[in-house]
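Of the protein chains in this complex, all but one are displayed in their positions.
Moving on, here comes chain A:
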Amino acid sequence: MNRVEAAANTNNQLFIPYIVAGDPTIEVTIDLARVLEESGAHILELGVPYSDPLADGPVIQAAANRSLQEGTSLQTVIDTVRQIRAAGIRIPIVLFCYVNPILKYGLHDAVKAASEAGVDGWLVPDLPYEENDEMKKTCNEYGNVLISLVAPTSNERVKRIAKEAQGFLYCVSSLGVTGVREEFDHRLDTFITAASESSSVPLAVGFGVSKREHVARLHTQGYGAVVGSRIVKEIEKYETMLRDPNQRSKALLQIKTFVQSLVSS
């Protein structure tokens, strides 16, 4: 079984952190992968930085810019995953990547190279249901899953998307872009219920999930939690220390403590 599917099926309190690969450096990304695994993450969503990230809010945009400044590309990220695996880190990895870098690399080549490096799945935020045939087929050919998203506005689309979901179904909690929010969209419960009725895979909720209470609420309801911007913000806070080899382990420990606090109930 694919590692993402295995993790999603065996944990009823899925915790999925998101970080941008290469933020602030590739070396740090490898350390962070270990830290997140040790903090109890079940799946790692690894962002490939992009110049025009339509679905992302300011926090992740800034992280992507830091990473692009370091020269990170899809190739670099695939190589990083290979290093993560070589370091003995086994957490399932889903690459969060906009479609253009994939097309430029060559869709088939990208999926093949990533799979060989140890990637388990892909999430392509600007490849909706109508456009994802080839990507899904190619992912499956290499034993990867393609994660689908549904949003509170998806309405009758929810059923179609949920029915074909693989790994876990990513439910966007609120309209707009990724980012830290105080409250969830009021339509959340209705739409998640609709999604879970049609879905054959577990649900994970993301966009705006930023507090221990959010995670706890989702876990109580039996849904997974994706935390992105809030963790990326923490990485941003310790950027200078993370770049300094002498202070890195201290910063990593701070981040670990923070991430653990998100999931401890």
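Heads up, the rule we're going with is that a residue touches a chain if its C-beta (ideal position, glycine included) is under 8 Å from a C-beta of that chain, and two chains touch if they have at least 3 such contacts; residues count from 1.
Everything below uses one rule, namely that contacts and distances are computed from a predicted model.
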Among "Xanthine dehydrogenase family protein subunit M", "Septum site-determining protein MinD", "Tryptophan synthase beta chain" or "Cytochrome c-type biogenesis protein CcmE", the UniProt name of the subunit that does not appear here: "Tryptophan synthase beta chain"
Per the touch definition above, residue among A:7, A:102 or A:146 touching the missing chain: A:102
Full-complex contact with the absent chain, from A:153, A:200 or A:240: A:153
Touch residues of chain A, complete complex, unshown partner: 50-55, 57-58, 61, 65, 68, 73-75, 98-105, 125-131, 149-151, 153-155, 157, 161, 172, 175-177
